[in-house]
Each structure stands twice: as C-alpha cells, then as structure tokens.
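One protein chain is absent from this view; the other protein chains keep their places.
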Amino acid sequence: MQYTPVASPAAPSWRTRYQAVRDQSQALCAPLLPEDTVVQPIVDVSPPKWHLAHTTWFWETFLLSEYVPDYQVFHPEYAYLFNSYYNSLGSRVNRADRGTLSRPPLADVLAYRAHVDAAMAALLTTADALPASFYELLELGLHHEQQHQELLATDIKYILSTSPLAPAYLKEAVGGEAAESAGDHARARSHSPASSPASWLPVPGGIYRVGFQEEGFCFDNELAAHEVLLAPFELQNRLVTNAEYLAFIEAGGYRDFRYWMGEGWELVQAQGWEAPLYWVQRDGAWFRFTHHGLRPVVPAAPVTHLSFYEADAYANWAGARLPTEAEWETAARHFGARPNGGTWLESNAFDPQPVAPDADPTACHQLLGDCWEWTYSAYHAYPGYERAAGALGEYNGKFMVNQLVLRGGSCATPESHIRVSYRNFFHADKRWQFSGIRLARSVNV
Amino acid sequence: MQYTPVASPAAPSWRTRYQAVRDQSQALCAPLLPEDTVVQPIVDVSPPKWHLAHTTWFWETFLLSEYVPDYQVFHPEYAYLFNSYYNSLGSRVNRADRGTLSRPPLADVLAYRAHVDAAMAALLTTADALPASFYELLELGLHHEQQHQELLATDIKYILSTSPLAPAYLKEAVGGEAAESAGDHARARSHSPASSPASWLPVPGGIYRVGFQEEGFCFDNELAAHEVLLAPFELQNRLVTNAEYLAFIEAGGYRDFRYWMGEGWELVQAQGWEAPLYWVQRDGAWFRFTHHGLRPVVPAAPVTHLSFYEADAYANWAGARLPTEAEWETAARHFGARPNGGTWLESNAFDPQPVAPDADPTACHQLLGDCWEWTYSAYHAYPGYERAAGALGEYNGKFMVNQLVLRGGSCATPESHIRVSYRNFFHADKRWQFSGIRLARSVNV
Amino acid sequence: MQYTPVASPAAPSWRTRYQAVRDQSQALCAPLLPEDTVVQPIVDVSPPKWHLAHTTWFWETFLLSEYVPDYQVFHPEYAYLFNSYYNSLGSRVNRADRGTLSRPPLADVLAYRAHVDAAMAALLTTADALPASFYELLELGLHHEQQHQELLATDIKYILSTSPLAPAYLKEAVGGEAAESAGDHARARSHSPASSPASWLPVPGGIYRVGFQEEGFCFDNELAAHEVLLAPFELQNRLVTNAEYLAFIEAGGYRDFRYWMGEGWELVQAQGWEAPLYWVQRDGAWFRFTHHGLRPVVPAAPVTHLSFYEADAYANWAGARLPTEAEWETAARHFGARPNGGTWLESNAFDPQPVAPDADPTACHQLLGDCWEWTYSAYHAYPGYERAAGALGEYNGKFMVNQLVLRGGSCATPESHIRVSYRNFFHADKRWQFSGIRLARSVNV
Partner (left out) sequence: MQYTPVASPAAPSWRTRYQAVRDQSQALCAPLLPEDTVVQPIVDVSPPKWHLAHTTWFWETFLLSEYVPDYQVFHPEYAYLFNSYYNSLGSRVNRADRGTLSRPPLADVLAYRAHVDAAMAALLTTADALPASFYELLELGLHHEQQHQELLATDIKYILSTSPLAPAYLKEAVGGEAAESAGDHARARSHSPASSPASWLPVPGGIYRVGFQEEGFCFDNELAAHEVLLAPFELQNRLVTNAEYLAFIEAGGYRDFRYWMGEGWELVQAQGWEAPLYWVQRDGAWFRFTHHGLRPVVPAAPVTHLSFYEADAYANWAGARLPTEAEWETAARHFGARPNGGTWLESNAFDPQPVAPDADPTACHQLLGDCWEWTYSAYHAYPGYERAAGALGEYNGKFMVNQLVLRGGSCATPESHIRVSYRNFFHADKRWQFSGIRLARSVNV
C-alpha cells in the first residue's frame, strides 16, 4: 500500500524509524494508570491497551508471520483478540465489547510489544534479503501505528473526561493554568491573546490535479490523482475561533433549526447539544475538558470537537460554507501549506493553538495541524481507485460511503504522518476527534 | 421554487392540469380498501390516507391560506396532522406514528380533498389577479403531488406485501400471469423473451455542464447548473437484468464480504438478505411480490428493489462500477434520453420492462423510466445552491447529507415529472423504491 | 378446561348462548369504521379485526376441526394469521406485527365469522352425538370470546385516543356531556354528585378457602381451591375516587420517589407520567378521553387506567395498602359480592360509575364490575395447579410469573363472565385496562 518507490531502504534508518514510532505509542500511554487502559465508554473509543495490542498484531500478522520462517506468535488467541475489522482474517471480538476485556492485562500487552519488537529488530537486520513488498508493508505499518497514536490521544481524552473528577492526563499545562473557579476564567480571558481577525483569501478557478502527487508514502485512498474543475472561491485565512463559535451559541444557533441538516437537528434535540463536546458551564463561564484537566475556553483558539452538523450549521449561520475536499487540497497547494506551521502531537499541547495576533493576514494559517477541517465532500473512492487484493483491501475501501472527508491533520496527529492529499473520514455526528471549521465561500464571476 | 419563467399562465390550462394531477392521486387509491389506507408497516412507508391528506394540506397551507382572503381551513387540526417535516410550520405527528391514526377516516380525507379542490378551482378562475409567485407555488404543488404519487405506488406495494395472502393490487396482469406453482414458473421462463445482450457505449471526456438547463420546471436541488470535468467513460446500454443478478446470487454474492461496503455487509448479515426485496423462493424457483400478486421473476426484465449496497456489490462482482451523477446526466444528454422510451406510472405496469431482444445495441435504453438508477454520488448541494427562505427552504436542502443520488425515474414515476437533471435521493439501505443498476466503467487513455 | 359438570347440555340453549356471545362481539365493532379495525398503536393493543378473526379461529381450531368430519377451513392461511400465542399450533404472525396487515379486510373476516357460525350452528343441532369434552370446549370458547370482548372495548378506546381529533366511539353520552371547554368542566363539576365518604369494613382473621368453589364454569387458573390463613384486615367500602386521586396528584405524588417502587419511579420519569392514562389538562381543568370523546373528570367516579405502580404509590401516600388476592376474594365472599351491583360491558357506559351519595356505608360496593382492582399478589399457580396437556395448557399456565393479579371485573367485562374467584393478570406497568384501586389495611391485634 506504499505506492511510490522507496528511495533507500537502508536497514539502520528503518530500524530507527520503526523503534521511534513504536516508542511514541508507549510514551503516549506512560501517564496512564492500568485502569485507564481497559475502559471503552462509547463504541468509537477503544481502550488504550487495545490500541497497543492491535498495532502490534498488525506487525505480527502482516510482516512477521509472512517474512520470518517459523515465526512463533506470542499467543495463539491474540489474533482473535486484536483483529480490528478484517473479515479476511477471520472472526474477532465485537467492536462494542473491547471494553469488557480486563485480560490480557497491560503488562502482557507490553510483553507482546517487546516480543514483536525484538522479532522485528532481528528481521530488519536482514534487510538485503527482503523484497520490496516487505518495505511497502513496513511503511504502511508505521503509518498505521501513527494513526492509532492519534486515536490514543483522543480516546484517552474521552476516557478521562467521563469521570466527574476531570483528571488531568498531563500535569503541566501548555500556556495556561488549570481552572478551578470562575475567577480563573476571568483572569484567563484577560490574559488571552486577541484573536487575529479573519480574512478571505481568493483561489482562482481552473482545472486542478488532486490526489497524491508528491513524494513518499500515501494511503491507497489518495491514489488515482485526477483532474477536477473548480470555480473560483475564497477560503478564510484561519480556523474559526472559540470566540466566533460562542457568538453562534449566544445567537441561539443550537435552538434554530434553519441552520441545520435535518438529521443533525434531530440529534441536537435528542442529545441536548448546546455547545461543542467537552464544554461545560460553571458560574456562567465556559470551560472545557482537556488533556490538562478542566480549563477555560480560550477565545482566540480554534473551536474544536465539533460534529459535521455543527460545523455546517455554523457556516450557514455565518453566511459561508464548508469547502469541498478538492477546494481544500487545491488551496493547500496554492498557499503552500507546510507541516511546520501547525501544532502536532509531538508538541504535547493536545490543543489547537491560536494564530498569533500579528500573523500575516494575507497568509493562510493552520491548514496543517491544529484541527481536522470538515469538508462538504462525501468520502468516496476517487475515480480509478482500486481495492487491493487480500486483507489490506479492507484497510480503506469498504468505508467509502456514508462518511465525510476531513483534511489537514490535528494537534493529535504525528507531524510526519500528514500530507496535503491526506483523506481522513468520519460520520457526520462524530465529535471526539480534534475537528474544527474552515470557512469557504463561492465567488460570483 | 419554480425557477424558470412560466410561459403562459392561462387559467383553463392550469385548472385542467391541476385537476388531472389531483385525479391521478385518487385513481391510484381506487383499488384500495379503507383498511389498506391506514397502516404503516415500516417507518419509510406512509399510509395512503396520509399521502392523500398531506398533498391536500400542501395546497391549503402554501396556496389557499396565502392567496384566498378569509379562506376557511377544512379542519383546524389537520395542519398538525398532515404536516410532513416542516419545522417552520410548527409541531406535527411523529413520522413513525402515522400508522396509529385511524381517524380521520378515508371518507373525511376525501371530503378534505373535495373542499380544497373546490377552493382551488375557484381561485384558478381569478388567474389574472394572481402574482407570479402564486404560479410558482402552483407548479411546485403539482410536482409535489406527483412525487407522492410515486410514493403511493411503492408504499401500497409494501403494505400489501406484508400479508401472507399476497393480495393483488390490480387483478389483470400486464403481460404475464399470476404464478400459483413452480410449474407456472417453468412455463413463464420458457415464454419470457430472451435478454438483449448488454453493450458498452463510450462517452468522451471533457467539460460538461450539469444541472437544470432545459425549459420548464425544476426543483431547487437541480439549480445552479455548473461545469464539471469528466474523464472518458463507458455506460452499459441497458439496465442489469434479473438473469444477470441471479448469476450474482448463485455465485454466492450475498455470502462474500469482499464485494460489499462494510456497513452493507453488516446489514446483509443482520437482516439475512439473500436476494432483492420481495423475492421469495418456492420449490426452487424465484418469485417476487408485485402489484399483481406473486409472479415469477422475469429473466430479461431489469432487476429492481435493491439497496445501494446491493447495486454496488453487484457492480464490484461484475468488474464494473456505478456511474457518478454527473456521468449519468452527461450520458443522458449525450444519448438523447427521452421519456417516451420508458415505462411510467401511467402504464399501470408497476414493473420495469425488458428491452426488446431486437433493440438497437448502439442505443442507450431505459435511461428514463423503468428503474431509478443508483449513482455513486452523495446527495449534496450543488455549488452555488441556496436554500429558499421560509418553509420551502426545508423542501430539499436539509436532506443534503448521508444519502445517495438516484437518477432517471421509474415505472412508478409520472411521465411528466421527470427530467435528465432530476435528482432523487435515498439512504444506502433503502429498497422499497423501484431502484436498479446501470453499470459504468472508466476508460484508460 | 371447564371443570365442573355441565348441568344440561340442551342443544337449543347452547345455540342461543353461542349466537348471543358471537353477536355481542360484532355489535361492539358496529360503531367502527374499517380503518379503525386494523391499527395497533402499541403492542398490547390488537386490531379489532384481529380480535374478530382470532375468536373465530378458536372455534375452527379447537371445535370444528376436531368434531366435524371433513370440515373445510375457511382459508388455509388463517391458522397462521390468527393464532395468538399457541406454540403447540405452529408458527404465527409476530404479535407486534398484527397492525401491519391490512388484509384480509374486515369484510373477509366477517365472512369468516359467518362461515364458522353456520358450521357451529349445524354442529350444535347434533348435540346428542357430542361427547362431554366438546361441551367443555364450547364453554371455554364462549368465555374466551368474552375475554376478547373486554379487550375489544379497551383496545378500541386506545386506538381512538391516539388521534388528536378525540373521536367518540358512541355519540350519546351516558349521564354526562362532552366537554368542549373549561366552562363545561366547571358545570360538570357542580353537577357531579358528591362522593360517598369512604369507610373501613373489617374482615376477621382465620382460615379461608380460596379458589373456585361455586357452580358453573371457571378457568384452570382458579382451580385447586385451597385454604389460606389470613390475619384480620379491613377493606375500604368503595373504590378510590377521582377526587381522592387528584389530591394525590396535587400533593406532588408523581414527583416524590418515596411512595414508589423503584421500577415504577423510573417509569414515571422516563414516560413523564403526571396523571392516569387518558387524562389531559385544558385551561387548568382535568379531562379524560372516553368512549364518548373527551369528558371532564368526574370527582365521585372511581379513578381508573392506573398501573400497579400508581395504585401502590397512592396506597402508600394514603397510609394504606393494596389487598392480597386472598384477602380480596375472602372479603368478596364475606360481603356477599354480587354482579348485579356493578357496571358491566352491557351497560354501554364504558366507564366506572360513582357510588350513590346515599349508599349504605356499611356495605362493600363495587367489588364486581366498574374497575379491575390491583392486588399485591403475584400471578402464580395455585398450589396443586396443573397445566392441561396439549395446546390449551398454554391458555393460562405459561404466564404465571412477573405479573400481578387483578380482581373483580370492570365496566368492560361481560356480566356473565365474572366470578369472585376470577383471576385477571397484567404486568405492573399496564394502564390501558379499566384498572383502579381498592384500599386495604392490616389490623393490629
């Protein structure tokens, strides 16, 4: 599933990369207690223990069992326990039941990881003997594990959020203080940087090529790059902020059906939504649960943890719209989006960050990192897309209906994992990812 | 919501059209017993009595109450009882509870229709005094009622199908006999016309304009015609037949996850799907419930009553794919699709019909009428689409997510209701409409 | 299942009784429209058409098919369509799907009844040749049909109640007027008879025999009469009135968990119960839906349409308790309860009636008729009870857990159907029967 030639499969470099990615997964779980690693409060959220095991299962199933003669699996039941959704690979634990399994315990899962890492390290020393197909799977496995790192970050947040104790995942806040009272909030507000004003940046119409066309790795769903015809449009130069979204809330946005898709409006009423996920009101001020505990809502920071329905309703209220994924990708190339401008998993911020008040208003900020940006494009196969044969054909292809595309990565995405052509996808009602809003508007010519 | 100028709003012609459409709705219910008009076996299916009343409510609410001074509504509670989904117009009966209301009885609903028809007839004599906005609503009302005629035809089929007695809606079959035994089936099979062989018809790539661009009426969701860039592709010259689909069934198509979208595969297993809706096996032969009772499956006729999941799985199995809606519409214009070649509601066939064995293999058949054709395009707003203000903004706009577009009309669509730009839409799991399969494939250049 | 000898199986008398019971079922449906006979708004409520057919199925299945050589069933599918719950007799329509079947229509069901009645009439002329087992089944069939007459009365009420039009089943009210406004209510209140004051009547402790011990027919669940030891207790001399129950409502009874069983309290909150079923408030006054449309609540009349949870909570609030079924039956014999003092189906009142203000305070009123009286006894088999072999063993025995006993019949029970030993039973949450409250209290000796 790695489709562009690997420049130089030099063994040391691969081993280093492999181990770095593997270490990162465990580092994310280091602040957790064993108790935190088993629960599954909603079906979307998998137990961290499961993530640690499933990513390991991937290496064992797709690489070690294929390329190591006489490889001994760590435990014969783990193939059943830690298969995620591959019908090709037999039966598996029902997804909704992942949180019922206290065993194997975390310690056994860590031993499983060590067993597999040792076997992988040994295998990677034999690099010369390995075919190109091995390196394609290796690259895929690294990106697979990075995807689960993002899920680890967001699932951990959800797990800790269910306790009324609002426990902090990390003790030291990044640029902020824990909110213990409404007084803190007032202080936080006065300290908080002014929002950079939003501006509209034009993108000319024309025929553009979308899909993977840079170097390196991509997923199969980015393939079959193809041309699209776009009308001229404008994109806002930064993400929508908490302050802007609060204006929507205060204008009664959650109580006016006219802004909402029908299925979204039903959800708003059935679930009693009044604000983004994790927001709570204390003494009239808005706080939100974060990896650092309960914190005041920062006006200048991007609003996040929104469903598509909320992003779309906000855009309607604001007299704008969401971009399509082709518009988004074209704009990202047009404005020269680079990962190094954004907030990533490695920052340990676990929160999208505001644009500096003095940021260049003619530049397009936050395209990569900070928040996944909902597009108004269904997650469908690109023209010419073909599912791979075998189990890996189930990696992406069978999800290509009923979901929407999100673009650009988030503060929970590893920096090396993202591309302008990267296609993430969720159902319209999901809110537990770091999802936000980028506004677009059509230009009448 | 009628967006192109009305050529000549001559009162007599409008009155004739109005009454013809209204009569057609009642004619569809003439074969029913009062008992048939109240039940709602699944939430998608509305009671015929409700359709008759709701279409009447539309005229009363949007036209009579607006344009007739001192208009007296037939009954003050009917606004609540027969509002379908307009939040703008207040509360309403929960959609799933339409089948609990035995009252008002059919006779009262028919009196309601007569009351409103008399008032409309009187109003239409005052044509000169009425503004253009009235005629836009009048046109919309006629198309609204035609939409419900199609639903009447398909909902009646579903309602009658739930009885083990398999009652016939119409006694005389159109080109066929009721099947009482497997012997009949063998006979039917030997009588049935040979299928016309399928051929692939090329459509050149290029920039095409899609959306409403002909004369007359259209719905708002067809508006904002715009250009799209298409790669060259081929379309099959007719719909997939029952014989072809049966080959998929017999090849184990319903038991092999590899052809299916993930959510479709879960549904196949949870619901035990083994064939299209309404198909049953008797003594080894396939029959299907029709408006004429239980009949043998006709090999040369188009397969119908399929979900998107089944249409898509079949296409995967057949090594092809479904067209996008832009491809479909472009091909329909390219091949000069005309309504008069298809099977419509007015035929009383209530079944898609086979292509004649000697049909021209270089022509594209059945594009309009016979079966709605699933496309692999999400039902989203066209670029530049704008929701109307007020209640009519809820007509189409709020459904523009999570559904797929179907094109071309069916044997249950009134002939005057269809256009090449017409966009129908359903969730991927729906099967009670006359939905079928048109195959497409990409051309490697 | 008729366990006491039949006095004189004289054919004419049996024919007269048979036809009278059959006519009564159809008379109950005479005011209905065909539309009313098919719907099933909740799973507990069966369509009237189904009741008419199922009672007919009983005769065909248990008598005609057994005792008439070469009997031809009316329709081969009806055995499947109209079996209620007898596993012994094969598969059947799912209970929750009875309301999806518009066919066979009412006319066919009436023809079915005529077919069976003619066959039964012919059979009953051959009385001399019929064994005693036939007469036992005949007696059982008559009581079975009377049970369904009660259900017809209560199910019709529920069906008509779901329409916001509040249609009247009977046009002429019995001792009251339709309430169109709060003014009517005030008038009704001033007109309404004063409540007879409640008094407590003592029943001495001792060993009593309970269960069927009079003459005539009984159901198998009354059998195995047996002795019980009762402590002395007191019973109230009449049913709890609407005025008394209103005091409970106004005292916050529905908002104070302390009076409620845990599962009842959860239901109160989940369903938002604030009053008995069918009660609605208009302009500050309480009305209730009746067979005569919407009527003011009559203070002196017995409160009805209560769940066990409400009856029990009221008793707790009132410092009393519900009687056990042994207490109830013993008191009924002790006070010489007679059917002719109560309100029955035949009265066409379809409403429990107040005790006359000048009624004897030392007599025990309303024990039979008016309202079923919730007891605090689980519906279990009596000691020594034995399930009959064959299908009739499913008549009562398999329901003997998780339900509570109600005693005394109601205004929807045929007068000839009741006995002091009669055991009715429903789950604790059911409210659509005419169920009310009789208070009891223990006596400290």
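Letters A, B and C mark the chains as written, and numbering starts fresh at 1 in each.
Rule of thumb we're sticking to: a residue touches a chain if its C-beta (ideal position, glycine included) is under 8 Å from a C-beta of that chain, and two chains touch if they have at least 3 such contacts.
Treat the numbers as computed from the prediction; the structure is a model and nothing was measured.
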Missing chain: touched chains present in the view: A, C
Which of C:D23, C:E66, C:E214 or C:E263 contacts the chain that the document leaves out: C:E263
Omitted-chain contact residue, chosen from A:A30, A:A129 or A:L165: A:L165
Where the unshown chain meets chain A, residue by residue: 33-39, 41, 49, 77, 80-81, 93, 97, 99-107, 159-160, 162-165, 167
Chain C residues that touch the omitted chain in the full complex: 85, 87-88, 207, 226-229, 231, 257-258, 260-265, 308, 312, 324, 376-378, 380-381, 383-384, 393-394, 398-402, 404, 428, 442
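The working rule: only the chains that are shown with their structure count from here on.
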Arrangement of touching chains [line / ring / star / complete / other]: line
Centre distance in Å when chain A and chain C are each reduced to the mean of their C-alpha atoms: 60
Between chain B and chain A, distance of the C-alpha-averaged centres to the nearest whole Å: 39
Per-residue multi-chain contacts in chain B, two or more chains: none
